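Sharing a structure, written as structure tokens. Questions coming.
Removed: one protein chain of the complex. Kept in place: all other protein chains.
Now for subunit A:
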């Protein structure tokens, strides 16, 4: 997905197309040789409309509907209860009192996502810079090395930490052998946090590396020759080049971490309740679909705000932020 400032002129390539485009069509770019008619793009768009846009519309609608008495599904009866329920609790008499339980979940999710993003960034920027300054051959190899964990099954990557952190795992065995005794590591917020950092690290490395990979580091060299210090070179030359990659990486780490489900369940045990598992439980055991839908809408609104901020940045700075992997 790319968020970019609208281009004013049509791209020059389309203006120099040969005779096939004899009939000028102001609305559509003329057909270039080898291209297909616009109709060919419809099957993919229909799938996207049906299974991405459709569900998103439904979830927004669901969030304004009532819960059937026995739970599960929705009743078509407009109400704001799901949103009110996020902040307030009403008892049987009808008194409404402020209820911080869900706000707490929201805050915990925000905090874990934030910590994940910051630590991933602190690890990824040096790693991406280091990768980009290697020889071409080594760079290709390093990209491969970073991509393998990326393509490894999410459950496998999370489960790996269960093996390491459990009571008989490597860390606890080592620590008891050294006489420190066993620590409770698995099923803690720490474990969930660690799992999130581990899972999303490649999502941060790859976009930052992509923004640095094409950079001609002789420019940094020139800055040194002109007397710049290392910190100035990083701050004034390399960081601006890496910014689009950093923004893309932050979005690709923060949003999935904020809505994470697998890591808090498997590594956090029952002790970590994040918004992702709260949503899952509303559609599962709790059988309160409208509330689960309202929580999903809250995540979607945050995503929209983030995307708009990125679009604003890219319009202001003129840099294209490519949100892809």
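In this text, a residue touches a chain if its C-beta (ideal position, glycine included) is under 8 Å from a C-beta of that chain, and two chains touch if they have at least 3 such contacts; residues count from 1.
The criterion applied here is as follows: contacts and distances are computed from a predicted model.
The listed choices are "Spermidine/putrescine transport system permease protein PotC", "Molybdopterin synthase catalytic subunit", "(2Fe-2S)-binding protein" or "Sulfate adenylyltransferase subunit 1"; the UniProt protein name belonging to the chain that is not shown reads "Spermidine/putrescine transport system permease protein PotC".
Screening A:159, A:190 or A:313 for touch with the missing chain picks out A:159.
Of the listed positions A:105, A:131 or A:206, the one in contact with the omitted chain in the full complex is A:131.
Residue A:170 is the one among A:80, A:114 or A:170 that touches the chain not shown. In the full complex, the hidden chain is touched by subunit A at residues 1-2, 13, 18, 20, 27-29, 31-41, 43-45, 47-56, 58-59, 62, 73-74, 122-124, 126-127, 129-131, 133-135, 140, 143-157, 159-164, 166, 168-170, 198, 201-202, 205, 217-218, 220-221, 224, 230, 234, 251-252, 255-256, 258-262, 266, 276, 279-280, 282-283, 289, 292-293, 296, 299-300, 303, 307, 323-325.
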